[in-house]
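Note that this complex is displayed minus one protein chain, with the remaining chains in position.
Entry: chain A
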Amino acid sequence: MPSSLSISRHTRTGATMLLVAGALAVSACKTSAPQELPPEPGPATTTTTAPTQPLGPVAGSQADFVAKMMGADTIYFDTDKYDIDSMDQQALAKQAQWLMQYPNKRATIEGHADERGTREYNLALGERRANAAKNYLVSLGVDASRLGTISYGKERPVALGSNEQAWAQNRRAVTVTID
């Protein structure tokens, strides 16, 4: 398939970005050390791994973000709604804190809808939800230029059932940092 005419809107800096982020992570750790220590290693069941390798995700990485958020990388919405409630505010505040800590990190906010709507409208609804999350992060001080949005509508469910519980889990906006 020819794709030469499409242009990438996101600059991919790849490995360079990772190095910079890693360096920043180290310096950032100094100011708030207690919370930023890597998690304790689990019970030592094996002895074969090299001891020099740091355990846990690299500070400032997407894996680190996911681990630190403990679920707060995702916010949830009511049917056909896109407003940010108090629970969402707490989650987004946690995200903002991490993003402020790693100011060179960029993130994409993915908006999703449940399956009980038409396909195209759900794409637009996902845009709305992603932007609601983005706007709140910006209001907390995260530079808007660091945040992209994308909607997947109802095309990427995480809960696969066809019931209220599953739909509630799928009406979401997920922040994914770019490694």
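Criterion: a contact is a pair of C-beta atoms (placed from the backbone, for glycine too) under 8 Å apart; a residue touches a chain by one contact, two chains touch by 3 or more; residues count from 1.
Note that in this section contacts and distances are computed from a predicted model.
The listed options are "Beta-carotene 15,15'-monooxygenase", "Cation acetate symporter", "ABC transporter ATP-binding protein" or "Tol-Pal system protein TolB", and the UniProt record of the chain not shown names that protein "Tol-Pal system protein TolB". Contact with the chain not shown here comes from a single listed residue; of A:123, A:142 or A:174, that residue is A:123.
Contact with the chain that does not appear here is found for just one residue of A:59, A:75, A:107 or A:132, A:132. Although one chain is not shown, part of chain A still touches it, namely residues 1-3, 5-10, 80, 82, 115-121, 123-125, 127-132, 135, 149-151, 155, 157-158, 160-162.
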